[in-house]
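First up is the structure itself, then whatever we jot down about it.
Note that one protein chain of the assembly has been removed; the remaining protein chains are unaltered in position.
Our next item is subunit A:
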Amino acid sequence: MKRLMLRMLICVGFVGLLLSSGCSNPSLSVVDPSGEVGRTQLGLIYLSTGIMTFVTVVVAAIYIYVVIRFRERPGDTHIPKQVEGSTTLEILWTVIPILLLIILAIPTVTTTFKLEKRPAPSEKAVQINITGYQYWWKFIYPQDGISTANEVHIPVGKPIEFVMQSHDVIHAFWVPSLGGKRDLEPGRVNRLTLKADKPGTYDGKCTELCGASHALMNFRVIAHQPAEYEKWVRSMKKPASKPTSVLASEGKRLVGQNCIGCHAIRNAGYKILGATGPELTAFSERTRIAGVLDNNPQNLRVWLKNPQNVKPGSRMPSFGHLKKKQVDALVKYLESLKGRPQ
């Protein structure tokens, strides 16, 4: 009895501790959604949690009563009545769960169908094509002819239709604050429609084991007011990629020698646009390098020196063999790349 009380006390204290550890971070949270899809899903999560908590509490209540009430007392040797069962009770605990499940199943079915609907043409959805690579994300805006990597910009209030597939292994696209996930498979196209309510930065994760750096296959969704978004699109259509200093010109030459085979920088005058690595157009406007490090010249040096240290298994080779001056030039040029404000 004492032990039981102790156990319950521990349980209560434990839940309290968890709750007091604070709420989630709204940029990466299922329980603090910033989009219609996420809110709908959270509604179902709360409904099912409610029903299921009720079930658990009923079971726990009967259980605690039974364990305390029918515990063997010292000296007790009576033989309990050998009860065979009870048809009434059996029917009761078959029918009640079925009723509870029906309560849960109806909104489940309607929501499942609702969320799979593609946006109507009148809604003027923004289409963004995603390709997953080990371990980065390529985003292409077919309506505007622009593209980016690891960070995707969207307008607030409009449905965004993500059309996704994978280049190599199965990945999954998850932005908890906006809504549930969808797999990216090689050889198969999937669609997912999300919508953001308010401007902000939302973190995204790959959720299907995809290799050594699965844990670091991060991306960001940056939501703007529609006017801001249009401005960003225009700036990306004609990015400022020409070097503006002698050092940066040297850097551009080095990028041409070392990087451009895999990475693309538009509007810089390169004859080729690499496609197997993340696009670097407007690189200085990215918030992170490779989805892991904060974007600043110091971290860019760290990344170039030994990418395997930052992101194990990444296809990016090390550029530790470059001289310090060369790295300086390279970093200078890359950190000068931005969109052209109109």
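By definition in this document, a contact is a pair of C-beta atoms (placed from the backbone, for glycine too) under 8 Å apart; a residue touches a chain by one contact, two chains touch by 3 or more; residues count from 1.
Keep this in mind: contacts and distances are computed from a predicted model.
Engineer: What is the missing chain called in its UniProt entry, if the choices are "Cytochrome c oxidase subunit 1", "Alpha-D-ribose 1-methylphosphonate 5-phosphate C-P lyase", "Molybdopterin synthase catalytic subunit" or "DMSO reductase anchor subunit (DmsC)"?
Structural biologist: "Cytochrome c oxidase subunit 1"
Engineer: Looking at A:P142, A:P186, A:G269 or A:P317, which makes contact with the chain not pictured?
Structural biologist: A:P186
Engineer: Using the document's definition of touch, tell me which of A:Q127, A:T207 or A:N299 contacts the absent chain.
Structural biologist: A:T207
Engineer: If the missing chain were put back, which residues of subunit A would it touch?
Structural biologist: Given the touch definition above, subunit A has residues 7, 10-11, 14, 17-18, 21-25, 27-31, 38, 40-42, 44-45, 48-49, 52-53, 55-56, 59-60, 62-63, 66-67, 70-72, 76, 78-86, 89-90, 93-94, 97-98, 101, 104-105, 108-109, 111-113, 115-116, 134, 168-170, 172, 174, 176, 179-183, 185-188, 190-191, 203, 205-216, 312-313 touching the missing chain.
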